[in-house]
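What you see is the complex with one protein chain gone and the rest in place.
On to subunit A.
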Amino acid sequence: QPVRLLGPGGLSTSLMCSACQSQPVPDGLQIVSFKWHHVEAPYIIAVWILVASLAKIVFHMSHKVTNVVPESALLIFLGLLLGGVVWGADHSASFTLTPTIFFFYLLPPIVLDAGYFMPNRLFFGNLGTILMYAVIGTVWNAALTGLSLYGVFLTGIMGPLQAGLLDFLLFGSLIAAVDPVAVLAVFEEVHVNDVLFIIVFGESLLNDAVTVVLYNVFDSFVAIGGENVTGVDCVKGIVSFFVVSIGGTLIGIIFALLLSFVTRFTKHVRIIEPGFVFIISYLSYLTSEMLSLSAILAITFAGVCCQKYVNANINEQSVTTVRYTMKMLASGSETIVFMFLGISAVDPNIWTWNTAFILLTLVFISVYRVIGVVIQTWLLNRYRMVQLEIIDQVVMSYGGLRGAVAFALVALLDPEKVKERNLFVSTTIIVVYFTVIFQGLTIKPLVSWLKVKRSEHRDPLLNEKLHGRAFDHILSAIEDISGQIGHNYMRDKWAKFERRFLSKLLMRRSAQKSRDQILNVFHELNIKDAISYVAEGERRGSLAFIRSASTDQLVNVDFSTQRPSIVDASVSALLRGNPSSVCLDMQAIEEKRKSVRDKEDTLSHHVLQQYLYKPRHQTRHKYSRHAITPNTEDNKQEKEIFRRTMKKRLESFKSTKLGVNYSKKSIKNYKKDCMPRKVNPEYSDIEEAHEHEVAHQDIGISFIASATRQALAETYNGIDNPTFISDENVMVRPAIPPWLSNEDTVVPSQRARVQIPWSPNNFRRLTPLRLSTRSVDSFQMADGPVPEHPRMTLPEGTHL
């Protein structure tokens, strides 16, 4: 409908629409006019989005409610309410969730979000399991549900229905699939371990291929007519499954490669970088849809494959922008989807009630899901490293929710071909409501009840907790060393291939370099590069953690005596601040034992529970629709540990590789040295050097100092290239065994500061000797008996 813009004379003209033609021709200049039809379409869309978002605000005002009732359920209720309002006003269902809108606009952001934030390692590590559940499980569910319904239909309980076997199979295929939107919405509330999560979630994503194939196959069978289906058609159906799934995946991968490649060159157009991610991913969805392949698989894999390269290539603000935008779109879409699920139900025209059918559908899908899960789990456990236990199976069966995808698929059915479409639609709505609302509501209490039942009946001792966690870490490390995780052979090969070809092609040069720096252990790097890397990390990353209150509070901490335990006020503050992050086990144990344990003990346990680093299989790689923080929390733990490790290695590296020629900067940085301090003897004033050291230690992590120092350090003679003095290194072999070298920790201790200053003695010894060009000589001479000292005392002092 053409729109005529305002003419130069200022006369307004209205949209040419049939309704408007009845408008009287204006006889004078209209200053203001109400042009509803002009804006109708976008206005309504905007209003609905606004309503949905406002609803979210209102829901989250009441924490109590959202703890119990999943948000999706609340949205459905709201939708029902609004639908009633609209119905009351208009007596026609003007707003429904049309399949077009759903499949083209609402679903892609949700699935892209899922793919982009997918924890790849976990996903591919469990891919076999996921595929099994997704493919075999869905086929099992679909076939059995359809057949059983047909069987019951034949017995006549359902009454007269104009449906044949194919119709039931068609219905079975669309109701069988677990829905990613619903699963995520509910699992968000329930904290399950990440293996379980990834299995259910992965299953919900990957079963799209099966659903698409089955749906299309049965749909066309129904169209052809039951009698005309031949064996060839069945074979074609099976073949089409492979084509659809593999084709969809390939399309996704191709577009991911395209996207990664493009982002490699976007250095100068930073502002529009985020746009590429969305556009190209969306194109993958549409392309796949166009070729009648699995669009969900395409966009999922586009997200999965591109995340690494995109994150490496685009600059940091763009990364944040992409993440937030994606979350926003996904969250918004999900909200709208659920709300419209509610609204669309209020349409008496489609309501057909058939008690037997509906009830039986519910029964069948639940029962067959349980049976399917149990059987498959039993089979899989024989090949899996990490076993899936009973509680996992319960969660998996109970968490198989149906959602909007099923609804959209059923709405797509042609009433001409499928006579009982309305019945199917009504049943689907009821099923979706049941799973989302009832199962969503009850899954959390069910899980916590099960977990409590299975948790230890006695208090785990502090020792057991601590050492237990240590064992987990040890085990992870051994697994990594021995390469025993999953199919490491494949993973190694893939990593090699990826590094040699893909990364070169798809990653920016600078990103490749920094990535290599991370994985190498400095043996080719100049120490300066290493320092700059860590300093860069400190600067870019959350300096906040370094400046945490606890470090600032650090005062005279004397480690030699047994200190009376102090109930630290900050601990309880920490505990209060984070009620939701305490896991269910802890709560259960605490509730049972509150009376028995004394307060301090409790605090110790709480602190351990909360702050012990998590071992790999427990790390919350949790995908969250509504928050980006889970990622950063993971990263936080990893960052902390990584920095520590790198600093440690840096120090041992420098102690073995380098000689005396440090720049002033590095000396100040490495405050805790077993070695005698190697001060750049350009310092004529030893006291000044000492003072500087103490001053820097006050700051905490001295790397912060280095960040500022770097500017100054440039003027000094940089550190000699280690390779230059590499031959002398052999002689500079520290006598101390490596594990005694300063185990660096994040927080320096006052004690350490007290320890260090004996080194000024060495300074005096060193300085005069500096004149020799073979700096190693001076080092050795200074080395003498002195190093024995710190080794005895330092382990006491410097480590904390």
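By our rule, a residue touches a chain if its C-beta (ideal position, glycine included) is under 8 Å from a C-beta of that chain, and two chains touch if they have at least 3 such contacts; residues count from 1.
One rule holds for everything that comes next: contacts and distances are computed from a predicted model.
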Undepicted complex member, UniProt protein name, chosen from "Septin", "Coatomer subunit gamma", "VPS33B late endosome and lysosome associated" or "Calcineurin-like EF-hand protein 2": "Calcineurin-like EF-hand protein 2"
For a quick check of understanding: of A:159, A:225, A:445 or A:468, which residue touches the chain that isn't displayed? A:468
May I ask you to list the residues on subunit A that touch the chain which is not drawn? 385, 461-464, 466-484, 488-489, 492, 518-521, 523, 545-546, 548, 550-551, 553-554, 557, 559, 562-563, 565-566, 568, 570-571, 574, 600-601, 603-604, 607-608, 611-613, 616, 636-638, 640-642, 644-646, 648-649, 737-740, 743, 745-747, 749, 795-796, 799-800
